[in-house]
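For subunit A:
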Amino acid sequence: MAGMIKVNAEICKGCGLCIDACPQEILAIGDQANARGYFPVKAVQPEKCAGCSFCALICPDMALEIYRREEEQVR
Partner candidate 1 sequence: MKAVFTKTKGLTDTPFHYCPGCTHGVIHRLTAEVLVEMDLLERAIGVAPVGCTGFCENYFACDMVGAAHGRAIAVATGVKRARPGSFVFSLQGDGDGAAIGLAETISAAVRGEKITSIFVNNAIYGMTGGQMSPTTLVGQKTSTSPYGRDRDATGQPLDLPLLVSQVEGAAYVASVSVESPKEIIATKKALRKAFAIQEAGLGYSFVSILSTCPTTWGMTPVEALAWLKTAMKPRFRMGELKAPTAKEVEQ
Partner candidate 2 sequence: MKALMKGNEAIAEAALQAGCRLFFGYPITPSTEIPEYMARKMKTVGGSYLQAESEVAAINMAYGAAAAGERVMTATSSPGFSLMQEGISYIFAAELPVVIVDVMRHGPGLGGLGATQADYFQLTKGGGHGDYHPLVLAPSTVTEMVELTYEAFDLADYYRNPVILALEGISGQMMEPVEFPLYEAKKLPPKTWAATGIGHKPKVNIGSYTLSNEVGEAHNLHWEKKIEQIRASEQRFDEYLMEDAEYAFVAFGISGRIAESAVDLLRAEGIRLGLFRPISLWPFPVAGLDKRRNQIKGWLSVELSAGQMVEDVRLAVKGSAPVQFFGRQGGMTPEPEEVARVFKSLFADGGKRG
């Protein structure tokens, strides 16, 4: 997997915009409620993540951080 989504579960309101925006259907509503009673999203197919950041771009609450693996140095 080239990319990774880090969810801030306390900030996420489970609005679902990221789920809709992700071209790989990586995200889904989790089953654990956060302190505010929302059900934050979870990466259910994390291995498919390429780090495109679509989910983070559409997130209204900045609940997602996106990471990408550094390209291997070609020896």
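General observations
Basically, a contact is a pair of C-beta atoms (placed from the backbone, for glycine too) under 8 Å apart; a residue touches a chain by one contact, two chains touch by 3 or more; residues count from 1.
The set was built so that all candidates are chains of the complex that A comes from, given by their letters.
As the structure is a prediction and not an experimental result, all values here were calculated from the model.
Of the numbered options 1 or 2, all belong to the same complex as subunit A, but only candidate 1 touches it.
Only residues 3-4, 10-11, 13-17, 19-21, 38, 51, 53-54, 56-62, 64-70 of subunit A touch candidate 1 when the two sit together in their complex.
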